[in-house]
Every structure is written in C-alpha cells, then in structure tokens.
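What follows is a single structure, written as structure tokens, with notes after it.
Yeah, one chain of the complex is gone here, protein chain that is, but the others are all in their spots.
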Amino acid sequence: MGINYLYPPFEIIRNQDRCIACRVCERQCANLVHHYDEDKKRMTADESLCVNCHRCVSLCPTRALKIVKTDHTFKENANWKTEVIEDIYRQAQSGGVLLASMGTPKEYPVYWDKMLINASQVTNPSIDPLREPMETRTYLGKKSAKITRDGEGRIITSTTGQLKLDIPIMFSAMSYGSISYNAHKSLAMAASELGTFYNTGEGGLHKDFYQYGKNTIVQVASGRFGVHPEYLNAGAAIEIKMGQGAKPGIGGHLPGSKIGEDISATRMIPLHADAISPAPHHDIYSIEDLRQLVYALKEATRYTKPVIVKVAAVHNISAIASGIARSGADIIAIDGFRGGTGAAPARIRDNVGIPIELALASVDQRLRQEGIRGNVSLVVGGSIRSSSDVIKAIALGADAVYIATSALVALGCHLCRTCHSGKCNWGIATQNPELVKRLNPEVGSQHLVNLLTAWNHEIKEMMGGMGINSIEALKGNRLMLRGIALHETELKILGIAHAGQ
Amino acid sequence: MDGCHQRIPLEGAFRNSSGCAISGIIDRSGKRFTAREAITSISVMHDRSNGLGGGFAGYGIYPEYKDYTALHIFYYSSEAKRACETFLEEHFDLINLSKIPTKKHPAITDVPLIWRYFVTALPTKLSFSQLDEDEYTARCVIRINREIEGAYVFSSGKDMGVFKAVGFPEDVGEFYMLDEYEGYSWTVHGRYPTNTPGWWGGSHPFSLLSYSVVHNGEISSYDANRRYIEMYGYACTLQTDTEVITYMIDYLHRRMGLTLEEVSHVLAAPFWSTIEQKEPKEREEYSYLRNTFASMLITGPFSIILGFKGGLMALNDRLKLRSLVAAEKAGRVYFASEEAAIRVIEPEPDRLWYPSGGKAVIVTLDSMQEGEEHGHQLSVSAL
Amino acid sequence: MKRIYVNEMWCLGCHLCEYYCAYANSGIQDMVKALKDKQIQARITVEQRGTISFAVNCRHCTEPLCIKSCIAGAITSKDGVIVIDQSRCVLCYSCIMACPYGALMPAREGVMQKCELCTTNSQGQPACIQGCPNKAIVFEER
Amino acid sequence: MHYVMIGNSIASTACIEAVRAIDAEGSITVIGEEDHPCYSRPLISYLLQGKTDENRMVYRSEAFYEENKVTVMRGVRAQSIDREEKTVCLENGISLWYDKLLLATGSSPFIPPIKGLEEVKNRFTFLTLDEAKRLESNLRKESRVLILGAGLVGLKCAEAIIDKVQSVSVVDLAPRVLMSVLDDAASEQVRTHLQKQGLRFFLGDSIAECTPNEALLQSGTVIGFDLLVIAVGVKPNIQIALEAGLDVNRGILIDEGGRTSDADVFAAGDCTEGPEMIIGRKTVLALLPNAYLQGETAGTNMAGGTASFDKAVAMNALSLMGLHLITVGRYEGTSHLVPCKDGYKRLFVKDNHLVGCILVGEAGKRSGIYTAMIRNKVELDSLNFDLICEEPLLMAFAKSVRQQQLGGPV
Partner (left out) sequence: MTHITAGFMEYEALNKAVRSMEDDQITIEQANGQRYIGSALMDKHLFIKGTAGNALGCFLDGGTITVYGNGQDATGDTMNDGKIVIHGSCGDGTGYAMRGGCIYIRDSSGYRSGIHMKAYQEKQPLLIIGDRAGSFLGEYQAGGTIIVLGRNQDGRPPVGYFCGTGMHGGTMYLRCDTLPVSLPKQVSARDAVDSDKQVLSCLLDEYCTIFSFDKQMLLASHFFVLQANSAAPYRMLYTHV
C-alpha cells in the first residue's frame, strides 16, 4: 500500500446526545461507514469511506448526524488548490484516468442566472393563470414548409411524427444500466402520467417498459445496445445519440461488473461482458452518414417515428446543428456541458464543451438566418434546474427542454457524484438489488410528477406575467429576456439586451 | 454581395465543414470525353449531397489555350468586376475574356456574374517579381480573393477549369452545359455543408493553379494545418478543409518538389506503429516525412480526389473513415464514393477495388501507381 | 376499513418502523428521551434474513384468533381495529400461541402489546407508515 | 326463535356473539349455575396472585348483555331437558322453552378416592371462582399447602399461592410434572425452575391415606399440611345430557358443527367430546380457545348459519413463575429438537405436516405461526423448514403466501 496521501474529505458529526443507536445509518450505508461499537455501546464511523450522499443523515430519526467538509487543509495556495494536489496523488498512486460523475462541479458561469425575465405592467395586460386559459402544450417535429392539398382542395394535414408534450419538459436519456430499473420505471411512469416523454438512453428497453412505449423515446447510440426493429418501433420517437454534454467526443463504458442478468438481456450482450459505447458511431464519419442513419431508422420504422439527433454543445455547434437540420432529423437535442453523466473522465467533463445557453442562442439564431428553423424542433438540456431555466430556454428559442439531473434529484439523488461506484445509496445509479429497491417507483414517479406539475404552474405564472397565454408565443421571444452583468460578446451571442435597455 | 449574403454569415467567416460525394474519371490514353459520365456518376449519389453545392473540374478542356492560365471568376457586383479586371490588367496579358456560358436552370438560383479570362503573366511584372510563373499566378489569385470584395477566382490552372455552383452537382453540370466540354479527366463533387446556405465560391472542387481537390469528410486537424500553411503565404479565406488540403498539396508538390506519393505520406502519414513495421530504408523515409511536415498531417475522415495536370490522385485518410472505390476498364480509371456511382457508367470494369486507407492511388496519362498495398479487391462480376 | 399492508418488495430492512412505533407508543414527546439507551418496545417487527426483509404487525384479522383465545377477555375489536386492554392482560401468552402472524409481543410492563393502528396514541396515521422511507408499508382502504 | 344456553361460560358467550351476528331478534337465555357473571376460569390463579380482580375477571361487561338482549339467570341449575317438548327444566321449577339449546355445562374437578380424605377439613379444589376464594380466605402465612396433582391446575394453583404461605408441596403419581402436556426434558426444565422458586415435589408417588393434617404417601413419606388442594384433573359435566338421552361418551359427543345427537341441541366447551383434527377422532379438549371456537360454531349453526370447526387441537399457553410454556397439537411422528439459547423447543412432524410443538421460555415467541401451521396443515415442503424450525418466521413461507397474507408485492 505505501503511504496514503489522501485525507478523508468529509467528517461525520454525530451528536451522541441524540443518537439512539437505532443503527439505521449502519444498515443503510452501502459504503459501510457506520458501525455499532459493542464495547462502547455507541455508534462510530469510518469517515474515510463516506461519500457524503446523506442517506444516513436523511434517515436518522433523531437528526443526530451531519456531514461536514473536513477543515483539514494544505498550505493555502491559490494555484495549487487542494483538489489539484489530490488529483495528482490519486493518479500517481493508480496510474488511472480520473473518472467522475454527474455534471461538472467547477465554477463556470451559469448564464441562466444572468438573465432576467420580463413582466407586463400597464401597457399590456398580464394574465392570471389560475383562472384564465394558459397553454403549455408543445408539438415537436418537422413543420412542413409547403401546403399540399388533396383532390378536393382540402389541406393534407398529416404531419408525420410529431411528439405531443403537455409540458415542454422531457426526461433526457439515462440508460438502464447507468441508472436502475426502479429509476427507469419512475421516469416511465411519470412521463406517462405527465403526458411527456422519457428516454431509454443507450441501454435498450427492458421488456417490462414496453408498456410505456407511447411516452418513450428510444435511443440508438454507437454501441447499438438493445437495438432491433421491435425496439425501434416500441417508442414514440428515436434518438440518435451523437454526443453527450458531459463528455463530448467520447464514448461510454459500462463495466462488466454491472452487466447482470437483466441488463445483459436488455442490452443483448453476454453476461458480465463490458458494454462499450465507442466515441463515434463507426458508421458515421461525416454528415451524409448521419443522414444515412436517420433514413435507415425511418425506413426501419416506415417513416412513422420522428428522429431526434442528440449532440453535445461544442464550439461550432451552430454549424453542426445546421447540418443536422438538413439531414432529415426532425428534432435536434443539444446537451450543454454542465449536463450530467453516470461516469466520465473528469478532465473531459470539466473542460470540454460549451454552456447550453450560448449553444442554444447561437443555434436558434443560425437556423433562423438560414431559414430552416422550421425543419427541426430544438430541445436543450444540460443543467435545467428550475422552471425559470425552462422559461429562459424557451425564450432563447428552444421548443422544449430535457431534464435529467433535476429528475434524479427529485428521485432522491444528493449529487454526491459517485455514480460510478455502483453503490448509490439512493437506489438510482446502481444495479445492486438491495440498493435498487430503495427507490420505490411509486414514490419516485410521484416526486417527478410533483416536480413537473409545480414547474408547470410556475411556468404558467411567469408566462401570465409576461402577458403570454400560449407557450408558442414565448418561443424565441428574446425580448422577454434581459442580461445582467454580461459583457457585449455574451449579450450578442445570447441575442438579448442588457437589463435597463 | 447581394442581400442574402449580407444577412447570412459568409463562407469564410467561420469554420466550415461538410460531408459529400465525390467522383473522378481519367482516360489514360489522353482521349477527351465530355462531363456526361461524371454527371451520371454523381447523380447516383444524390443522397450524399444536399443541394448546397456541386462542381466539376475538367482537365484538357482548353487545348486551344493550353499555355495560358484560365481564370474562372465569380463577381457579386460590377464594382468588383471592375476592380478585378483592373488588377488583372496590371498583372497579366489578357488573351481572351468572356462570360462563361450557362443555361438557366430552375434549381440554380442567386447566380453571380461568372467570367473566364485566359491570361499570361506580364513579362515585366513577372521578372520584377523574381518568381516563377506559377508562384506569380498563385500570389495574384490569393490577392484577388483576399483583397477584392465581391470577386472570387475559383479556377486558375492551365488547360483545365473548375465549374461550380450552389445546387446538386447534376444540376450544376447542366447549368454550365458541361456536355459541351471535353477533357481527359473529370472530377466532380456533391456537397453537404453542415452549416451554411451554400456559397458559390465555397462549392467544390477547390482549385489553385492546376490543382483541384474534391473532398469528402471533415478533418479535425484543420486549424493546425491552416496556421502552418499560412506561414508560406497562403490565405485560407474560405475556411474549408478542401482549401487547406489544396494549399498543402500545392506547397508540398509544386514548391517543395515532393512526389505525389511522398505528399500522401505526409498528408496521411501512417501510424508510428505501422511505420515501425516497415523495412529500414522505407521506415527512415516515412519517419523523415512525417516528422519534417508534422503539422501537415491530416487527421479525421477524408477521401479526396486530386486533379493535376495529367493525372488524378485518390487518397483516403489513414483510418479510412470515408468510403472510396476505384475501378479500371481498358485505359480508363474511375474513382467514386460508392461503387454504384462507377457501375452506373461502367457496369463491367476489368478491376474494382477499395484503396487502403492512407495509400494514394496515382494515375497519370502514362502510368498508374497504386499504393503499395492494393487495398481490397472487389468482385467485378457476380456470376 | 383502512389497514396496514406490507409491500415486502420495498422493505429496506432499515427498521425505522420499529423505532417510530416505539416512539409513538412511548407517550413521550421527545424521541431521544423516549428511545435513547432503552430496549425499544415496538409493536411491529421487521423480519430480516439475507436480502429479504419485511415488517409484520397485527393484520387486524376479520377472524381474530387472539380475541378468541384470550383468557382474560382483554382483546377486543373496536370497529375492526383489534385492541388490547392492558389492564386486563395477565400475560398468559395465549394470544401469542394463537396469532398466525406472531404479531403480539410482551410489553415492558408485563402485559402484552400489539399494533392498534395508532388509534390510541396521538398519531392518527400509523407511525410506522409515516416513518417508512420507501412505502414498504401502506395504510389503505382496500 | 328461542335460544337457551346452559352454562354461563366462554362457550356460551361465543355462542351469543355468533347467534347475534346472524339473528338480531331471537330471544337468548343463559342459565348459569354459579352466581357470578361469566368469568374466565383460568384467571382464578391470577386472582390469587393479585394480577387481576373480580371486576376485571368478568369476561363481558353488563353492557354486552344489554346490547345483545340476553337474559342471564345466575345461580340456577338446569335440572333436565325435555327434548320432546323442547324445554329445559330448572331446579327452581321454571321451565324454559327452546328452539335451539346449547349445552355448555363445563367440567368438574375429579376427586380421587383416597382413604381419610373426607377427614380433611381444609380440603379444596381449584376450578371455580368460589373455590379459589375459599382457598384464599384460608391461606395463612404459616400454612403448609399440599397440592395433589402436578398438572396445569395444580401448578397454577401452586404458583398462585406460593408467596402467601410457608410451603407448597406437590404430589403426583406421574413421574414428572405436566405429564400430559410436556415431554421429559421440558418437564424437567419446568420442575427445576419451580423447585428453584421453592416448590417441593413428590413425584411418582401418591397419597395412600390422609389424616386431617398429614398425608401418607405410597412411598412411605409423610407430609404434613394445613391445606390440601385436589387438582388431579377434571371431568366433563355430562349428567344432564346423559339423562336427556343424548349420545355421550367421556363428554357430550358433538360433530364439527357443535351438534349433539339431537339436531336442536348443541354443545360446546369442556363438557364436549368433539373431533380432533390430527388424530381424526373425537376427544375431550377442555381448553379455553376451544370452548370459544366451539361455542361460536354452535351459535352460528343454531342461528341458521353454516359453520364448521374442524381445527380443534390441543393447545396450552401457560406461565409458571415467569416461565412460559406453549404446547400445541400432538407429539407424534418425527421429532425435531431445536437447540435454543434461552428455552426449549421440540417440533413434531408427520406426513409432511407439523403436528405438534413444545416450546418453553423464549422459544414461545411468535409461536402462533407454528399453531397456524398445525391448524392449517401447511405442507412442509412448501416452505423453508430449516428456517422455520430455527425461528417461527413468515419469511419461511413461499413468497406467494406472504404476498397473500401481508397484502403487498414481494
């Protein structure tokens, strides 16, 4: 072993006056932090194992526990910060790539927080959403640019493959494998109840979830796990995953240790074999290859399903989006770099990509300039944290948003960012049956429904405030936004004026 | 510039990437033929383009002017034309000038002024410049394209010409009435830009002097290549992959005097692990080229067909991420992104093969040189 | 009548139901005071072996054998809720012998206790239900 | 409809409840020989111990009888039954007409023929409240008590009085205590435990002859006493049934429905001899739960309902000076002695069924699960027998069983 240079990052503070030694902390910690000392007749903890997931804190009936960041410190150094030093220790010890999960914790600007929303005063009326009609229904898909008529001169209205959303919020892709069966079920049940969609991610669709098909988006990623005609036809739409905000340009890798019976069956790969999703689709090396896959999927589903192409927000995203809009895709999903992941190399998560706000603004602008905004719907994700983020995204030009981290938080995730360990104490990012059962989908889906219902109310309130009673009227309505503390370039990219202007 | 181009970011104002279809035909005997077969070939690959760019390069098409540089120029305003012609008159003898004949085509719109000049360098200017004629011409072309707004030279070789537009390539062929030109080789390109409404100048082939390149793919090394090549007086005004590839070939082949095969060892240098498996002599050469011109290594998917005086070269990236098929029938050699695009004009070739990644296939009027590994041979006949 | 049903599938074996039960029936306002350093007296028991666990408490049978077996007449049904009058109980264990669920247990005071659906403490809704983090026990009308 | 019940007991109370569940209107008359409200006889030892009092011993409150419109005639003995006339003749001359009659006449202590017994002035039995009270009033700190019989009644009596007197001795012909309900090893545990509490045992012996204050045992031992309690057993009260011409053996013979040989006459409780589920023939099971269930069954059938009590087994829950004993069923078939840290456990398996158990101390925890297995004839290969031997857990049952029993997904 040698010397371990790393000091445990957290301390477990147990108020022994309150602790009744019920041992729920011990029973519920998959990291084996807590134990009961028979001699001392009291609970103790090994904090070096703690990941600060708060399971014990949340369940402690007497609130005898809290977890604090250790104040153990290196000599202060603004350049060689603690995390920098510790990362070097880790790599020096292991020789491994630093792996991390969830969205980046680094301090990058969050543009959502630097935009303010308008409200009507005097000159045009605001609307009371509780008592007056207020519409948030959204259709996603290609809008035909030409009017065609039948023999009797009636307009032919068949617009193939439109996704109807009662709320402009969908659950974005998280594969069965990266998250648990119960997490998936929670999402599926909630999407069903809310009239929106959840996304299988790239891990295939468990046979139990075919019943939620009409609220399901099935994903086709580079590994093509669980992809077959029945799967493609099971959902309401097909998403081609080209990239993910948290890890643009790289693939995924679900270790063989997580490929149990069910996942093996769902992904259709041998038990305990690694599930490797390469960085690229090895049949898409150019834009016309994307078109080839888009139409391969349309052919396979007889042109009944809209095709979504999901890409990570990267430097030339507007160019990429323009290409996609011309590739036959019906919907473009853009995932910003603050988006989450079950596991990604930390350096990539923290340094690659661009914020979704800027990506969205420039894509929407570019597609409009090129006159092809109607070719596609735009869905954005990558850290949508609240209804006001949703409002801002739509005002910048999105048709709808994808949420994932917010959804997981609603399911109990405490953002401890150790998904890759497979020991998620909240039953979300784990395949261990004992942990998986901690997430009762009945409870989980109810939380999701509550969250989105609440958000929808808030969206309506804010729309009402702007005097808007239909979500279409907000889409791309950038006059409803003002920047605060942003410089010229940022305002220009966002296409908004500064507060006060 | 017309209104459209002012509203939309210009090609060259941003990094430009695209996917495509390419095709090329050469008759090694030097026998000349029209662009019809090239048009037919590219039309089979309609789905690989999106109508935002198409173009042709024909070699041996101006026999009567074969010693003169043929400049093909787009003008977006009469001011630009005036300014450009003034410049040309200052630097060249203008032997002949005319509008390039076109035919109205419903799918080809926003047509600029398209002019053709047969020129030769003014001897005084040339000698004063202490440059050879090619370099002199090249610098003039680059200057026009960089400095005269609204004028764009898109072809500047001898006894060859590039014809391109915004549209599907088959329509572009009809638009330029290419049935009426005859050459010993043709390349053609169908464009699928990912980011632009298309600009005439941005269509392919891209050409400098007698080099023309049609290209399929998007390279990842673009800015490393661009910033390096710009040291040598090139200006990548279009910010397209094809442009930088053309300049690199011009630099390596014309200015550095590398053979085309050696050029391919720079642009698509093999992996070090592959180089290390070669014979010592070869290994040294490969290592030298890769090392010396390290910044001209192209990575990312590409397949190109280079047209040059007297030949064609086809080259794939070293991972062969783009499709490229070659075929031979009697004296004719065919290249295309898809087999069907060859079969449609030559159903029964003598030989058909996929060149290996990074292995150039070089065909000239008197010889043919393939990469040292022949790639993968295809069955010519199924039965 | 609303009854407690056990969703074994969702039981985590955390035993919180036992603690909330013991607390609710302790008559003490402060949980710490009620439970600290004491052997808890819960009216619900978590059966746990390996990876299986579930809570068991009185099913409030419609044919309650405990009532029929009680020699002291201490167990009665109040609108379907089976309650025990501890002042009458003589701790003979007849009810233990009779209950097919093993849902009765001695209380500290030398009498038997059993789940009375928190009708007799101030909880209203059974405390175990409120304390269960995963809806592994539910209080429902079926 | 007129319902008449002879005996104011657990059985007749259950019968009242069952009748009223069907027939809210018919008249109900209960004839009780003792001049007490219905009380639970097993409580008399607890009464002496002070764990209960006469008020709390009352099985059902006055309100119960009011609500159920029941006429209770206390302190009156039923003399005879005229089945032709369908009347019950009471000793006070009153005659009650019945449509349906329940015999819940209970049992009486058996008094063995012992020479000189009649000479003993302070002689008691231990079955009724009156006897218990009479005993209690005769207890003195310095009393030496001799109990004849080391069975359930004798030992409960011993427990009840040991702290109130100088000494308690127990004599039994059987070589061990609780001969009828325990095996050797359990008996031994119980005896040791009781001895530690101060009881003196004279087992495998019997009283050959009594003087007013001494008992001469068969072995020759002489035990002096101030009070003598006879607790050698009980016998069903069958006289009235016998005289009425009903089929009678040791007890009044009944079927699963509580019916006697007369369709309008039912019987329940200690007086009966009914079908036992394991051996499959009729036997006397003088046990409280049995009395209740028989009474309830009879009541249902008397009121025109359909009920069958086919799960009668012996079962005893007994605490003796802090030691709890639970026994159920029969001790036949293969025996499984399960090692217990704190107690004693023996299970009996026959034909893939659990048929009996003996549980002492902590082993009795949740033992109703065993009882249910016996009563419900659970197929042992359908569950985890090793586990359930170790501990009575619902866990040992198949998931589907748990799902059905507990009501939720497993």
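Side notes on the structure shown:
A, B, C and D are the chain letters, set down in written order, and residue numbers restart from 1 in every chain.
Methods note: a residue touches a chain if its C-beta (ideal position, glycine included) is under 8 Å from a C-beta of that chain, and two chains touch if they have at least 3 such contacts.
Remember, it's a predicted structure, so these values are computed and weren't measured experimentally.
Of the chains on view, those touched by the hidden chain across the whole complex are A, B. Among A:Arg23, A:Lys164 or A:His272, the one in contact with the hidden chain is A:His272. Within the whole complex, the absent chain has one touching residue among A:Ala21, A:Val57, A:Ile85 or A:Leu98, and that is A:Leu98. Interface residues of chain B with the unshown chain, by the touch rule above, are 43-45, 47, 271, 273-274, 277, 319-320, 323, 325, 338-341, 343-344, 352, 354, 356-357, 375-379, 382-383. Those residues of chain A that touch the chain absent from the view are 87, 90-91, 93-100, 222-225, 227-230, 232, 253, 255-257, 264-265, 267-270, 272-276, 278, 282-283, 292-293, 295-296, 299-302, 346, 417-418, 420-421.
Just so it is clear, only the chains that are shown with their structure count from here on.
Rounded to whole angstrom units, the spacing between the C-alpha centres of chain A and chain C is 43. Between chain B and chain D the centroid-to-centroid distance comes to 109 Å (mean Cα coordinates, whole Å).
Shown for chain A are the residues that touch two or more other chains, of which there are none.
Shown for chain C are the residues that touch two or more other chains, namely 7, 9-10, 136.
Residue ranges on chain A touching chain C, taken from their complex, read 17-24, 27-28, 58-59, 61-62, 433-434, 437-440, 442-443. Note for the complex: chain B touches chain A at residues 7-9, 14-21, 47-50, 52, 192-197, 216-218, 301, 321-322. Those residues of chain C lying in contact with chain D across their complex are 3, 5-10, 47, 49, 52, 54, 56, 59, 65, 68-69, 71-73, 87-88, 90-102, 104-105, 136-138, 142.
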